[in-house]
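Every protein chain but one is kept in place in this view of the complex.
Per-chain residue numbering starts at 1, and chain names A, B and C are given in the order in which the chains are listed.
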């Protein structure tokens, strides 16, 4: 009885939604699993906190925020749209919202690329495998874990539920935009979430919006577009990511060499990271022990590793000394090979001290029948019952529809801007610096 | 001494800028003139407060807000750009900012249209004529009033000062967007004013922005675009404006009739409004006595005027019962004459109960050499000293550049949607209602 | 059907609560009556907008805000406390919240004092009398108007409903504190309304709060205390109120003289104000025509009235030139008679140019069994079902419990601080100025 009372009153204070309200014991039980608590130790924006120092928030806050949005929406649907929304879908929606990021690991992008993992597969494993999460979910019904997993995998048969969790205006995107805007301190990411929630409606085929919400939805798309250019694509943050990727590659090389060269100690990766570098498949249990802290601790240790490249890259990373960058354009692209040679000549191994990095986002697109993966467009309901697609009624959205935001950059050591060039490449080097200077236009961000 | 102390400490609390800081005695003296205090009695958004009930703020707050932005900018210019900004321009800039709206009257748009006045000419008269404002300004120097007037008239010879006061991103626009967004409660109008102020710079030819402010400026233009569609063009507000215009036209007709028809009492307009309806030119002194209260009081009185049209329109206005509207499109335009006939047949004099109204704004445009009136584009300074125009580097602004926002509507009594049509026009009438219904798409605003 | 659709979707955008949601046709009908629309023309803070220029908001916004809070609370009560809260009380609660201020007139405090009216009696008359409001209310049931009136009069038999509308933490106070803080721009008035609403509960005897809401309620009481001292008691605002009161008294005198003295024209009060000055009782219809605009318009006209006192006071009022003030303390009180003589000697009729004014508020009190008017204390529910009174668990509230905030001031013309004293009272006059200077401590407000 005390327990029920507590559950009834359970709230988490949240700076974005003020309070996260928890009415269902199962939600509280899921939050209390070690798999979910692990999300507290994984930063939502990864290394971007090195540019936006306020953005040190974790995936835990985002996950409960996504849940809270789902809770508000399904409460409203249950109240106003009981004819078309099945209240039995409420719990699977809430749980899928809560767990949609459960498979994410530390520095996801870099991690997946290097270690060939896939956070979507991990999510499924955590939900279906031998975990406390699975055990809590199974209490609802034997098939419940599978239902939750299929919502996240977008194969669940109710398109309303799937679109709430994954679409161009889903609970995930709405929460992370508001949250990242709040923590970075960028006002561009704000939009009128209350208005959007109030005009959102279930339809036979999924989710649509009352025409009265058009401007709020338009503003959400524009905010998202602006957040990508200003926060998610930030070149300094990517200059740190490149450092991280290269130093982990160096670890991989050194670990492999240790197999054939006894003089190299393979103990330097420690018990938690070791499974990443052996040939054996990473177990779920191994995976769940990894978090930002583990990587940061070993990079800390590697600052004094005997390998000069590993120690130098680690010191740069810990001391926040990112690689600098230049935009890759039609004019600069042909220079890259020469620039790499220059970097090598200057004593920096170009494999570890240069990189090409491409940031990409598609801010909005309408439905393309011939595209395999369903891409749900944003539709509005008119008074006469007909539908209209967002870009069809918004000049601003029409301007960015179907156009990818892309930023390609070449990364190199900051020292390249100050050291003296040798004679052979003097002209190219001057060209290099001249390009760098001209392309400073492309980094109009606060911290450079 | 006490006076100096007071002046040094003088601040006005302001919800937009937190505090308005007054350091110059002349600014305080100008605020304390009856001409300036009159701005407290003129609503910034006129009748739009009947739709956005929070937006009851006056031109007084806006005027001191514009002054405060000018104060912050010139303080910064004086500190950082003393090579290119002449600190002697400070005072004329502050005063022009404070007084830029001093000539505005109650319900400006309607007023100017009906009574053939011009708030720009009035502004000049108030600054140059026999007023306390003129007398305060003359204390600075005999030519100072003229300098202030020329800044507002855009003929002042320093383009930096002129552009700060009047351009596509001037202190006037920045304050009213923030202020109107705050008081209406629409979040769309918010933008990062601190960032804009910090990246604004004087140049040889006027004002430009550091490239680091690009996203903040882009967001300002987008916010402005959204505010026009959602607030300034609101059809319900325009349905009230049309009522006001028609009832004042009716007063004009009745007043004129009274000249030839002794049975009509011309005393009904009262001492303050009378000068508007006689053939004599409106004096400055007459003009300065007019404010929102005067119009509202006489409309209140006219609710019981013997003329049925005047009393009915006055009651609709006081009771907030606006005319309804329909968008004028290629499809609906040919119907308007028939619709007017219908309204007449239904017993409503179409001259007073219908109207066509066009809302217009040009959200952003670049410089057109062949256009007479200089339209200052927004420029950014690059690291190499070159300039780039906003739409050249912003996809969003490029999408709306040079494209006017236009909303044309046909207004008619709400009763037309419920009364029974006579047989003759039954088909057209059904068509009317059908169009009205279909065009409800065009009013996605909160209060309809 | 279209009507129902509209009603279902009806929202008003509000800067405090984001949106006011209207689900019941009767609420919409009440808002659309001319009696309710009249609230748009009465400023919430009266003349205080002359000090806090942002605070030009009307009683209309406050009234719909109070309704919205009641709507949220009763929705929650219906959902979570159906055992102890009767859902049939919902409508009478919403309507009483909406109409609680319907009887207020322009510049209420001054008005009631001078013209011996009573806004509570007026409220009852508007609800029970021959008005559109009464007619809308009667559609619910013949007894419904009476029920609404009794809630507002605190005689309704359900203490839950009465306390929601009138207590030390009622929907009225919560809305006006948030609203006045927002529009003045003072941050002190903010508190965590969401938290308060979520911890509020119906009990057998009225309303109580879960102990989890203690800090939010404490903060509300502290905010209220601070708002009184900083906004509601502001001496400059009271210096304007005194001007208004005195000029209306002068009008009263002049009007009465006109009865016996034919040379005085009694037409100067105009048709709308005339009923205030005759000996006949003010009719409801007369009362409902009065608003801020009417008073402001006639004060505008009276600026050129032949009576020098009336025209001077009117010019001071329109030009915002308030009387100055000094705190009345044990030390200054004995000086007042002498000071009045001085003011008279300086050529200002002390009856019209001086005043004593007392501002009073009781920030919080617990229940006193022997006090006639029930004063509902704020109670918290503990886990064991027992109650504790707020001041019993809050050090801050205990510090101000039962202690009235009082500020008494003596008002006089600003000129008294600069004109030369005649010899007779030279010493007292110096004492006067010396006191004024020393008491500047008591006006630590932004605008003086």
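Note that a contact is a pair of C-beta atoms (placed from the backbone, for glycine too) under 8 Å apart; a residue touches a chain by one contact, two chains touch by 3 or more.
This is a predicted model, so every value here is computed, not measured.
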| item | value |
| --- | --- |
| Among A:19, A:80 or A:115, residue touching the chain not depicted | A:19 |
| Residue touching the undisplayed chain, where the options are A:57, A:72 or A:340 | A:57 |
| Omitted-chain contact residue, chosen from C:79, C:109 or C:187 | C:187 |
| Contact partner of the left-out chain, one of C:225, C:255, C:295 or C:317 | C:225 |
| Among A:26, A:197 or A:272, residue touching the chain not depicted | A:272 |
| Missing-chain contacts mapped onto chain A | 2, 6, 10-16, 18-19, 32-34, 37, 40-41, 49-50, 52-54, 56-58, 60-61, 64, 182-186, 270-272, 289, 291-294, 296-297, 300-301, 315, 318-321, 437, 446-448 |
| Footprint left on chain B by the chain that the document does not show | 5, 9, 11, 18-19, 192, 194-195, 198, 210, 212, 383 |
| Interface with the unshown chain - residue positions in chain C | 186-188, 190-192, 211-215, 218-219, 222, 225-226, 229-230, 382-384, 388, 393, 395-396, 398-400, 403, 437-438, 440-441, 444-446 |
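The rule we apply is simple: only the chains that are shown with their structure count from here on.
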| item | value |
| --- | --- |
| Identity of the chain that, by mean CA position, is farthest from chain B | A |
| Relative orientation of copies chain A and chain B, as a Cα rotation angle in degrees, nearest 5 | 180 |
| Rounded Å distance, chain A centre to chain B centre (Cα mean) | 44 |
| Rounded Å distance between chain A and chain C, as computed from the means of their C-alpha atoms | 51 |
| Where chain B touches two or more other chains at once, by residue number | 437, 446 |
